[in-house]
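Shown here: the complex without one of its protein chains, the others still in place.
Residue numbering begins at 1 within each chain, and the chains themselves are lettered A, B and C in the order written.
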Amino acid sequence: MGEQLHSVYREVRAHSLSLCDGLSTEDYCIQPAPEASPPKWHLAHTSWFFETFILLPFLPSYRRPLEAYGYLFNSYYEGIGKQWPRADRGKLSRPTVAEILEYREQVDAAMLELLESPDARGDEIVQLTVLGLHHEQQHQELLVTDIKRNLGVNPLSPALESCAIEQDAEAPTDAIEFLEFDGGLVTIGADESSVSRPTFQEFSFDNESPRHQVYLQPYEIANRLCSNGEYLAFMNDGGYERPELWLAEAWDRVVQEQWNAPLYWTWAEGEWLEYRLLGQRPLCKESPVAHLSYFEADAFARWQGARLPTEAEWESSLRSAKSQEIRDAFGRLWQWTCSAYGCYPGFQPWAGAVGEYNGKFMSGQMVLRGSSCATPKGHARLSYRNFFYPWDRWQYSGVRLARNIEE
Amino acid sequence: MGEQLHSVYREVRAHSLSLCDGLSTEDYCIQPAPEASPPKWHLAHTSWFFETFILLPFLPSYRRPLEAYGYLFNSYYEGIGKQWPRADRGKLSRPTVAEILEYREQVDAAMLELLESPDARGDEIVQLTVLGLHHEQQHQELLVTDIKRNLGVNPLSPALESCAIEQDAEAPTDAIEFLEFDGGLVTIGADESSVSRPTFQEFSFDNESPRHQVYLQPYEIANRLCSNGEYLAFMNDGGYERPELWLAEAWDRVVQEQWNAPLYWTWAEGEWLEYRLLGQRPLCKESPVAHLSYFEADAFARWQGARLPTEAEWESSLRSAKSQEIRDAFGRLWQWTCSAYGCYPGFQPWAGAVGEYNGKFMSGQMVLRGSSCATPKGHARLSYRNFFYPWDRWQYSGVRLARNIEE
Amino acid sequence: MGEQLHSVYREVRAHSLSLCDGLSTEDYCIQPAPEASPPKWHLAHTSWFFETFILLPFLPSYRRPLEAYGYLFNSYYEGIGKQWPRADRGKLSRPTVAEILEYREQVDAAMLELLESPDARGDEIVQLTVLGLHHEQQHQELLVTDIKRNLGVNPLSPALESCAIEQDAEAPTDAIEFLEFDGGLVTIGADESSVSRPTFQEFSFDNESPRHQVYLQPYEIANRLCSNGEYLAFMNDGGYERPELWLAEAWDRVVQEQWNAPLYWTWAEGEWLEYRLLGQRPLCKESPVAHLSYFEADAFARWQGARLPTEAEWESSLRSAKSQEIRDAFGRLWQWTCSAYGCYPGFQPWAGAVGEYNGKFMSGQMVLRGSSCATPKGHARLSYRNFFYPWDRWQYSGVRLARNIEE
Partner (left out) sequence: MGEQLHSVYREVRAHSLSLCDGLSTEDYCIQPAPEASPPKWHLAHTSWFFETFILLPFLPSYRRPLEAYGYLFNSYYEGIGKQWPRADRGKLSRPTVAEILEYREQVDAAMLELLESPDARGDEIVQLTVLGLHHEQQHQELLVTDIKRNLGVNPLSPALESCAIEQDAEAPTDAIEFLEFDGGLVTIGADESSVSRPTFQEFSFDNESPRHQVYLQPYEIANRLCSNGEYLAFMNDGGYERPELWLAEAWDRVVQEQWNAPLYWTWAEGEWLEYRLLGQRPLCKESPVAHLSYFEADAFARWQGARLPTEAEWESSLRSAKSQEIRDAFGRLWQWTCSAYGCYPGFQPWAGAVGEYNGKFMSGQMVLRGSSCATPKGHARLSYRNFFYPWDRWQYSGVRLARNIEE
């Protein structure tokens, strides 16, 4: 298994770099908004993660290139030490991209040495390495969304031709079908066994456990994501001007930030354009509507006479025999649920500093389920719980509707 | 029943005024923080509520004293019209207190006329009146907490002798006992029948319904509230300096606002004082710790090796045969739960503009259960869902611990 | 002279109270903006001034009513101690208005005792009393402007019938005449002798001295203030939409705060109304335009092809033989100059804590000259230097134009 992990390590780490293929050096440095870190920071931080949690404790010969890296690339681990302020990540021209690539190489060499070393293949190293790789994969998605955020605010609307992940709908939109579910006692969450993270494939985060039972009322869930065309109908029906459709906090946001369309839409010469990684494009009405905040998803669902699913509804519908009728659960857009991100009953954060990974964010955010076109292969699963603030719009987030069944 | 409502109306409205008994005219006008409205605003707004939802639609002869009142005293009803900004309520010296008391009298006279009129005792008027009275009772609690917030920030620490609601513990603190519950399928929420709000006593808010089933894991819940002495032990153990005990958002708040004790505590000459409505007092260690934010309650519970209960745990434990062992569920302090405030499955907001009452606040807030010393008699019930932001500290909010039972 | 001061003291102190004649208790408490203090704070602070600088040092038997007053009513004297934050003055319901009136009485009794005592009529006491009275007069003007600010933001537009200081123009506006001056060496500033503040009548502030020479280029200055009608012409010519007319900081302010008219103007049903102490009134085009910021005065002057006078031009034109042709130098509106507020050559702040009175504000503000309808009688003089931030609009501030004379 050590060897297998060895090659997974190579593969995952290489993928982060390949995502940056078309970037100019300048693109690596920009932080267009406090929540969207510079690509070079992602490359450094993911290396810091292996260094901090594995190399420094387990490889006695290892030396950090510069002490300051421990501070500069710590994201939020208070148990490790102080952090360079998140909103200021775009204020660091040094280390340069080249120096960060060197840093990656140094970390990779040491990690591979460690993973190959017969006596160091202990459970803890393996488990932390597996965690580090899934951590890296999460940052791979953020690399894409943060690059898009950078290029997307730029009036030049640059195209990133190397990144062809955003695909148009292949067919006209058919009517949404709602699939019925009886509810009752269902089981969700990740296997106990996967908590111990023995292999890359079986891994799950601590926040996905324990597997547990939830009682659901009868409900129905949409067989597909909502489309740009459907969202346009909401807008044309005054969606952004009607407070009765919005949560109170949402409406404040609409007014203050003057929202009148999804993040990447621009009205130009009589038509809606959408910025995509390949540049400004006329809006494709058949494609699923993307980059919505929870606030927008919720208002749109209310306008539809529907609602967002709970995370338990989402997961159990996809664990059911009808799951094959539920299109685009994975690989297209994350799907907002109406579940606030909190702990499952019996939740235990991991021991040690990695215990800060998920648990401490359990307030104020909403759960998204599924995965998106920016999610790396092998990273998605049924029990996966993504979470963002209800006003966040720069992720690949969309809407799958649900409804109560009146008894 | 009309007559009964008539006298309940008189009683409830009179109670609002009696809460202001010891106030100086100046005390009525102050807004010490955006969330704590001036007492005179509460007196006006609760009158506006009856006027707007009952008198103007149902009593053709009724005239609002000044058109501007419709704007000045609308809290957040977008369906009704624009609102004077909430944070600026303390910037209005006019109408004066005397003018607002006149306004109350005019509204009361008209309401009593309407309630006595034989042909106007329709269901809708009765239901809206019942709602208006419960609304008034909610503002009675806010009157107390907002007055305390005003006097409590004043360096003179004025005493409000007329308001003797805060009582010391009568006995030394005994050890907390945790009461065990099996979990399984439990039923929570308010009766269908009460949704139609036919009587003042049977009333419940729309957010308490539908009654529904929830599946719980085995858990145990504390038989009493946590005390000042216990909270002091947390502080003395570095509670406010240890980020590992806090949610990420909570820790940001601790650092930014330099929290180092509950809201009304002051360290003076070697001892902790607590501001209470009767003035500065040495901290009573046996009394339940009050005016905690959710963030503090959560950190304290974590330090205790425990957690906060979910709202379903709280409610079903109090619906059980063991409920008589659960002390101070009502009448002392609201109890933070770890449940984010959201809709129950099948939730339907009321029709019309009063539909904005509860539903639109279902993001970002946490549920509190029980009631406090500031809650008017007859206003509390098992299904009641109070909600505030996790950083709010000016309510009478405390901690009841819960724990998982390891199987 | 002691007796004379005694009676001036009574008179000045009484005038502060008479300015509050028509106020409701509520009006005394409101702080509509950080810069506009509650009337009761002015009444307390002016008493604190006598107490702090005279009674506590010179009258051994004197006791402050409450220690906290020393903190609550200190405006900005770091040499005296900490200050309750200026922006939070409206958050104090206590002490009540009645308690502050008692405080005034206690201070007055002690001051009169001291001023009558034969051995305590030393120069220092006299000088500080004279200063305290001029200080009180400054707050008399602020009382008026801060009350107007409070009532003026209130949608009820309350009228303060007792305060009839704002008068309409008595005659149609004639064309502005510009009076020519040769410039050359002129002398401005207050007499040395007045620096020692021996009498109330001869007093001047430290910032008005030393009297000194200034060299002026030839210039001309307008014989009257600019009118509402003239300002309306500026507005109708796109004044608030043309950045080329504005200083850079001014334009930022116009955009951010959406200025489109002077502070108290409202467009309603096809005409401009102006809020005045007697309530909303149709704009009187012949009256001088009031409540302009420096930024607006400067932009308007530029649009006129003119400029604002320097303070030396203003003063020396009024010290000249042509001064009788210069109308409304005093008693109508303060006149913005284009002089930044700074020290005169050889300026010495007063010794002791009162040295903080004027000198430490010598950055960022602009000088205004003359006096206004809110300035108490006997407070104005040719050398008087008033100063406010260039964006301040709530003072009685207007425009007198000046121009260069091309040689």
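Quick note on the criterion: contacts are C-beta pairs under 8 Å (C-beta built on N, C-alpha and C of every residue); 3 or more make two chains touch, one makes a residue touch a chain.
What you are looking at is a predicted structure, and each value in this text was computed from that prediction instead of being measured.
Shown chains touched by the hidden chain across the complete assembly: A, C. For the options C:216, C:235, C:261 or C:284, the residue in contact with the chain missing from this view is C:216.
Looking at A:151, A:283, A:318 or A:402, the residue that reaches the missing chain in the full complex is A:151.
Mapped onto chain A, the footprint of the missing chain covers residues 24-32, 40, 66, 68, 71-72, 84, 90-97, 150-151, 153-156, 158.
One chain is missing from the display, and on chain C it is touched by residues 76, 78-79, 185, 212-217, 219, 243-244, 246-251, 294-295, 298, 310, 338-340, 342-343, 345-346, 355-356, 360-364, 366, 390, 404.
One rule holds in what follows: only the chains that are shown with their structure count from here on.
If you draw each protein chain as a dot and join the dots that touch, you get a simple line with two loose ends.
Per-chain Cα centroids separate chain A from chain C by 58 Å. Separating the CA-averaged centres of chain B and chain C is a span of 46 Å.
For chain C, the set of residues touching two or more other chains is empty.
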